[in-house]
Every structure is written in structure tokens, then in C-alpha cells.
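The complex appears here without one of its protein chains, the remainder shown in place.
A and B label the chains in the order they appear, each numbered from 1.
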Amino acid sequence: MKKYLYIIKTQIIKRLTYAFDVYGNILVQTIIMITSAFFWKALYKDGGTAGGVDVDSMLVYIIMSSVLSVLLITNVEKRIEQSVQKGTVATDMMKPVSLFGIYFAEDIGTIIALILQNILPILLIGSLLIKVPKMADLRDLPIFVLSVLLSFFINWFLAALFGMMAFSAVNIDALIQVKKHLIRLVSGSIIPLWFFPDPIANVLKFLPFPYIYQLPLSIYIGRGTRAEIFTGMEIQLAWAVVLFLVFLFAQKQITRKVMVQGG
Amino acid sequence: MIDVVNLCKDYTLKRKEPGLKGAFKGLVNPGIEKIHAVADLSFHIDAGEIVGFIGPNGAGKSTTIKMMSGILTPSSGSVLINGADITKHRKEVVRNIGVVFGQRTQLNWDLRLGESFELLKHIYQIDQKDYDRTIDELDSILGIKEIINQPVRQMSLGQRVKGDLVASMLHSPKVLFLDEPTIGLDVSSKYALRKFIKEINKLRQTTVILTTHDLGDIQELCERLIIINHGVMMEDGNLSEIVDRIAPYKTLVVEFYDEKAPEANFCEMIEHSGNIAKYKFMKKDTTAADIIADLSKRQTIKDVSIEEAGIDDIIKIAYGH
Partner (left out) sequence: MKKAFKELGHYLDVTIQVIKMAFLTIVEYPANIAGWMISNPIQFIVGFATIKFVVESFGEINGWNYGQLAFLYGLSVMSHALSMIFFVQGWFMGYFVLEGDFDRYLTRPMSVLYQFFFTNINIFGITDLIPGILVFVYGCIKCAVQVTPFFVLQVLVMLIGATLIRGGIYIFLGSTSFYTKSTTDFGMYTQEIMDKTTLYPISMYPESLQFILTYLIPIGWVSFYPVSSLLGIENSVLNGMVVPFVTLLVGLLVITLSGLFFKAGLKKYESAGN
């Protein structure tokens, strides 16, 4: 455990030294937030609700989506790809710390650094320029936090599984892009799925993606009944467990494959 | 051919403090430090010379050669090639120079070597006849045709350096710059490279300017040496003159019939073990023959040999400053 804490600490320091990247990401998130705010304001010009949500809740939704996107930054795919391309996988796996443990610790370190560097400024900017993102019902805070944690795990395991594809296809840059864009679009990070046509929304409900952004954000803005939220969280938990198991299985397979072939 | 006038290059460095606290501090207020990589360098190089730049890592020799080839913009001072300032007239002046920079390549990694040559042919507007003749000529020295259809990524380092050498000579430049050309090469590749440099210098009167850490390169190639340290010129001159000046001594190794070794005039015994003793003497004070004559009066000599101060001594002494 101590080793991983050390990795987390080094990663925090590493992130803190790249001042430019830090400000850059705040800038991007600010742009996304503000442009989305105007996008929704333009759509809601005549007031009223759409998909059971009014414009104020929608604005809170996008601010919190920007915040969440910082927590969901992963670098594990890139790290796996690099280690495969450089041919250091085998030696990396021989080390006394788990390779995926290192990547996980690095990602955690990045997020901790980013809480200070990005999330606070984003919340501040969002509150000043758009709206104070108040939670609809503070009593839901515990389930919101739980749901965010689960969404983090779903997102990370998906990323790790995706990165493992680097073992069969050396260049996965294109695939990483596909995944990034698909997740953005079908997770409700930009456009909530309640705007999608019913047949599509119904299929997506059974996939892990809406549980990365849309579920926690819905809890935050208080959309949906208790029963709907709990059903959602059950599916979310189920996906987190399933993906964890698939991840463990895949990790084992790949470790064996690398040890036999030597990378 | 080449005039370097009061050449200077400064860098600013961001100082980073260690630890979490330092990282936070760096975000707010990065400390800045100014470094003089090259300070007031002036010299002249004639057409057809082979000049070696030597000096320890970070001495400023790479910075100098990069300013001379138009890569870095001097902080002040100028580099004139054939009378034209390379900073001001880069596009025209670089037609006269070729560049090979050690570990990096200008070849296209993904394609066969010939494609990279083809691109250079278009960039330098070389007509087909000249191009063919140059390739033939360079092939006779380096044997490039056997690898011309091989993808660059599949080449050994030695083959790749050959490819880069040919690439740098396709437009028949008057000056060739080489930065650490032999670094990492095996013996036969080094040999081929040195032979290549000597041949093009002889056949085409190409001026060659190289930086190196390799003593073999210096001994075999350089008639003239420029020694740089801390961005300042330490020595500039003929290789043998520098040797004479910096190391004006020789060492006489004498083997006697027994373990007793006598002293002699105008020299100093620096080592003595068993039957063998070493005497160091200044070339201006005496000669080896005099010392031998002197010694043989006192003791019977079995064998003698003379050690010249080598280029490595020169470097050691020069760096010691």
C-alpha cells in the first residue's frame, strides 16, 4: 500500500509542475461549460420544461458534468499502449508492484492534484458566470457521492480494458478516440439521454455508459423518483462489479500471455 | 569560408524546487536563471579544413555547431558562410551546408531509404544527372546502393548513419557539419564513416566541422582542433602544435637488468617497479638519446621505449582548467 501511496504522491507533484496544462484544462472546461450554457439557454428560450427538466436544472447539470469530467480523467490506456510499444511490458510486469496498480495509483494522484487545480476553479467560474450549482436535495448527498464513486470505477475499468487491446493491436489511438467520443455522447455528459428517441434510450439504459455521467448528475439535479434512482444505482453497481470481474480476468490472461511470449 | 564573429548564446533556465511545496511554489513564481552557453567565440575556418570541436558535455560545442549551421539563433555575434550571414539569409546559405547530427535522423522512418533521398532531391532541386552521379560516387565510398531499398526502420544504426551521411551530401554542400557522428557505432561503421569523411574532404574539398568525444575520430581526421569549455575557447590550433604546447613532455620507459634504477639529468623518475622505470622529460630541456646516454653510464640498459603524450592527456589537461 505504501508503494502505491508513494506513486500517488509523485504523480501529484508531477501534475503540479505542469502549470500550463493546469490552466489549459480550466480554460477548456470553462469554455465547454459556458458554451453549453448558452446552447441550452437558446433551446429553452421559450421557458418551460423539456424531458421533465427546466433550464435552471439543465445549467446545474452541465456545470456538474464539467466537474465530473475532471474526476473521470484516465491515462491508463495511454500508459499501457506506451509500455507495449516500447516493449517494456514484460519487465514492467516483473516488478514487485502490480502494473495496473501503478496506473491506478497514478490516475488517483492526478485526480487529487486536479481537485485543487481544476475542480475548485471550475466550480467558482461556473457559479460566477452561469449559476451556483446547488444540489436539488442535500439529503441525497450520500447517494450522490456513492454514485460518483461507482461511476469512477466503471469508467476506469472500461479504460483499462480498452487499453489492454493494445496487446493485440499495437496502435489503439484511433480506438481511444472512438471510445472517448462514444462515451461522451452516450453517457449523457453533454446531452442527457432523455432527449434521445425512446428506442435508443431504452437500449442504452442497459449499457454501462449512462451510469458514468447521467445517473450521478440526475441525482444531483433531483430528476427522477426515488425508485428510478435506486433501480439506476442497482444497475450501476452491477456494471461496476461485472467490469471489475472482467478486468481481473483480462489482467490474468494478459499477464500469462506476456510472461509466455515475453511481450 | 566560415567566419565566426563574437558569437554568444544565452539561455534562461526555470529553476524548480523539489517536493510538494516546491511544486506549488513553481506554479506561482518560477525562478529564472540566465546561463551563458557560448561566450564571445571568434574564429575563421578555411575551405577544405577538417576541424574538430572538443570539450566536455555541456561545454557549448553543440550549441556552437548548431549556431554555425543555422539551427540556433545567436544571442549576439554572427556566423558567416562564404561571406553571408546564416541567420539573416538562412534559405540561401543552407544550400551550401550539409548536416548529420549523431543520434537523430532526417530520414523518413516508415519508408525505404530511397524515398528520403528522393524528397531531398526535390527540396534541393538537384537535377537527375547530378543526383545519379552523386549517388554513384557516394556508393563507391559507402556502398549505399545495397540498402537503398530497405525501410529505414529496419536498418541498424550503422546503416542508418550511412543513409544520413549520403542524405547530407546529396546536394554537394561545401561544408559538412557532424555532431557526434560516431556515437554508438560499431568499429567497422566508425571506420567507414572516417574513411567517408576523409574521401569527401579530399575529392570534393568539402570543409568538415565535427564535434566528438572519440579520440580515434580526432587522431584520424582532425588537422585542427578547437577546444571549448564553459562556452569559452580554450585552444585553437594545429593538432600537433596543441599537443606540443599543452603536453610538452615525453615519457621514457627503461628496462634495466636489475631492480636498481638511477636518476638522470633534466628528467624526473615518475614510476619505478621491478626492473622498469619511467622518466618524464620536457622536450625543450633534453632528448631521449641524452637521457639514455646518461643512464647507461650508471646502469646497464636492457630495453627502452618512448611514450608520447596522447590526445587523451590533452583533453584531460584542457578540461582540468
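One rule holds for everything that comes next: contacts are C-beta pairs under 8 Å (C-beta built on N, C-alpha and C of every residue); 3 or more make two chains touch, one makes a residue touch a chain.
Bear in mind that the values here come from a model prediction, so they are computed numbers and not experimental data.
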Sole residue of A:L5, A:I115, A:V132 or A:V178 that reaches the chain not shown, by the stated touch rule: A:V178
From B:A84, B:I123, B:L203 or B:I306, residue that would touch the chain that is not displayed: B:I123
Of B:S78, B:Q106, B:S172 or B:N275, the one touching the omitted chain in the full complex: B:Q106
Residue of A:L5, A:L27 or A:L141 in touch with the missing chain, whole complex considered: A:L27
Chain B, residues in touch with the chain not shown (by the definition above): 11, 14, 37, 62-63, 66, 69-73, 90-92, 94-95, 97, 99, 101, 104, 106, 108, 110-111, 115, 118-119, 122-125, 151
Residues belonging to chain A that touch the chain removed from view: 18, 20-21, 24, 27-28, 31-32, 35-36, 38-39, 41-45, 50-51, 169, 171-175, 177-178, 181-182, 185, 190-191, 195-197
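What we mean here is this: only the chains that are shown with their structure count from here on.
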Whole-Å gap separating chain A and chain B, where each centre is the average of the chain's CA atoms: 53
